[in-house]
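Just one protein chain is left out here, and the rest sit where they should.
Labels for the chains are A and B, by order of writing; each one numbers its residues from 1.
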Amino acid sequence: MELQPYLLLSAITFVIGVVGVLSRRNAIIVFMSIELMLNSVNLSLVAFSAFLGDVTGQMLVFFAMTVAAAEAAIGLAIIISMFRNKQTVNIDDINILKW
Amino acid sequence: MVDQALLSLAKFLPEITLAITFCLALLVGVIFRSRPRLSMWVALLGVVVSIALTIREMGITESVFSGMIAVDPFATFFKLIVGSSAIFIFLFSLYSAEVLSTMKRLVEYSSLLVAMTLGMYLMVGATNLLMMVLSIELTGLSSYVLAGYTKEASDSSEASLKYIIYGALSTGLMLYGISILFGLTGGAMDIYAINRALVTSPVNPIALLVASLLIIAGLGYKISAVPFHFWTPDVYEGAPITITAFLSVASKAAGFAMLIRFFKIAFIDSSAVGLPAGIWITLQGFEWNKIIAILSVLTMTLGNLVAVWQNNLKRLLAYSSIAHAGYMLMGLAILSDKGIAAVLIYFVVYMFMNLGAFYVVMLVSNKTGSEDIDSYKGLGFRSPFIGVSMVIFFISLAGLPPTAGFIGKLFIFASLLDAKWIWLAVVGAINSVISLYYYVRVVRNMFLRDPDENSGPLKFSVPEIVLLLLLVVPTLLFGLYYSPIVDFANASARMLGVH
Partner (left out) sequence: MLESYVPIFVMIAGGVIFGVVMVKLNEWFGPHRPNDEKLSTYESGMEPIRSARERFSVKFYMVAMLFILFDIEVVFLYPWAVSFKQLGLGGFVTMAVFIFVLFLGYFYVWRKGALEWD
């Protein structure tokens, strides 16, 4: 099994995710980018795990998935409470607190 | 396997207590809905029991749950720090106007505080990458919600949103680092196995550097080291003061414990022979202590410089806590048991003085509803006891004798000079001088400026004063009589599997 293509794909999706978090302004899209990052981590873990013939990596993926779900749920809840306060999900409008 | 798990359970009692307390606090809350305070008492009781059980574990050095978690003096020490600050936070909450104003959510507040404490208990002992990720997440997820606890205030939900975005980003980075490390070491999850793999077969240094930088990003976020600190001032300002105090002490302690354990076990050259006792060296070709030293310089310098410009006291304390993280990072950079012991001493001291400073801010904002430094004008005359206590905490934070803060700094600098890191010690000393400026600014406001016309003296209840004394007395006492904490820290610097 060749490892490189999987790692390359994982690195590319991870970078897309990071760039999305840093550049997007809509909080929901930011969270989608974070999910993309976590999923690219899962991909690289599964690839390593299959390459090495060792299932511990896949075990970590199970936990990473649940953690990602919990994070998404809490993120959504916070965005809703934010939206009720300010009627916006745009991160640029979130600016009471600064330096 | 079942027998082994049962044996492990016996060494896992503090954590089990906290887990049960969490469930009980929630259940009590939804069953007795008309009495929300009840669940807070349940939570407080649970934390007290868990501390008692932790004290029973002192001196044990063992690995439980097939290498997932270590129960050793180092972990026990940090559990005591985290547990006692949790108790202080519960006591603060009993008098916090902010927390009590949202009585109907007190159930969630207390149970999430317990969950956060549980997460930190697991963080300080985690010896497996999986456990590290899970415990960081447990701590993080509870704290995201708590930061937005007063959700009617829009800066609170804003703080919460910023916190979770930065938190999720840094967890993602850390997980990616972990996946690289996992691949590099041929499928090792246990940090001892990682070390064995790295020592026996050298790996690509660039990949190792990238992986460790990504992991530092995740842990640096927890201890709010520059450049992963962006969330700190906003969250500290927006969150309820009790939560801010908890984040600044316990969360930082747990992050440090994990950082120290991970780097000290995974990334040192454990095959090196002929080293003096208590000194270790990094892996060949990967001098991570330089990275830590640079981080520490950045952290303390930025923290102190930006703190000078702050007008909100909570924000000022946020930057000062960033700076303190910088001082403590110095202790890790020098690669000696003495440095680690100095960090532990610093944490004991830091707990009392930082919690104390936040407690005073809370008491004053209960009465005046403001955290601006301007509203502290003449506080020394409006309430002399509070004013004097604040001065003591600030002297201690600045690291001047005869307070405990001086002892903390003294041991850090002594271990630096011992290891011939003169330049780092000089940078640290310059930073201490800068920090003096903004602490004195607040003190000047309290004692050298007259209060506003229409502000009378502030009255505080007896329990509030007693609680304050519980923090003031150790801050002064440990400045003069410090040998117990020094002995305790020296005994606690021992980790599982490190000789």
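Assume a residue touches a chain if its C-beta (ideal position, glycine included) is under 8 Å from a C-beta of that chain, and two chains touch if they have at least 3 such contacts.
Since the structure is predicted, the reported quantities are computational estimates derived from the model, not experimental observations.
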Tell me which stretches of chain B touch the chain missing from the display. 1-2, 5, 23, 26-27, 30-31, 33
Kindly note down the residues of chain A that lie in touch with the hidden chain. 2, 5, 62, 65-66, 69-70, 72-73, 76-77, 80, 84
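The rule we apply is simple: only the chains that are shown with their structure count from here on.
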Take the average of all CA coordinates in chain A, do the same for chain B, and state the distance between these two points in whole angstrom. 26
Across the complex, what residues on chain A touch chain B? 3, 7, 10, 14, 17-18, 21, 27, 30-31, 34, 37-38, 40-41, 44-45, 48-49, 51-52, 54, 56-57, 59-60, 63-64, 67, 70-71, 74-75, 77-79, 81-82, 85-86, 91, 94, 96-99
Residue numbers of chain B touching chain A in their complex, please. 129-130, 133-134, 137, 141, 144-145, 148, 151-152, 154-155, 157-162, 164-165, 168-169, 171-173, 175-176, 178-180, 182-183, 186-187, 189, 233-234, 237-238, 306, 309
